[in-house]
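Removed from the display is one protein chain of the complex; every other protein chain stays in position.
Showing chain A:
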Amino acid sequence: MTEQEIFDKVAAILEDRFDLDKTKITNDLNFKNDLEADSIDIVEFVIELEDTFGAEIPDEDAEKIQTVGDAVNYIKEHMITKE
């Protein structure tokens, strides 16, 4: 899976979950600062990432995922994707 494909999947999750316009989703988008996501929003997002990409994200890693770019990079580096 290419970086762009990962980005598109992450963007689709965020688009649905936060009712976002796709054009506003960039790598710099910060979950807490830009989306006002709280702990429940973030856990829901992380669980959906795990379901979508088929692997587990340990809590200590999940805490470091703060932007869309962080999520895409994490998946690219760590995940065995469901092809």
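One rule holds for everything that comes next: contacts are C-beta pairs under 8 Å (C-beta built on N, C-alpha and C of every residue); 3 or more make two chains touch, one makes a residue touch a chain; residues count from 1.
Assume contacts and distances are computed from a predicted model.
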* Asked: For the chain omitted from this view, which of "Amino acid ABC transporter permease", "HEAT repeat-containing protein", "Protein-arginine kinase" or "Phosphate acyltransferase" is its UniProt protein name?
  -> "Phosphate acyltransferase"
* Structure fact -> By the document's definition of touch, the residue of A:21, A:36 or A:77 touching the omitted chain is A:36
* Structure fact -> Note that chain A touches the chain not displayed via residues 19, 36, 38, 40, 43-44, 47, 56, 59
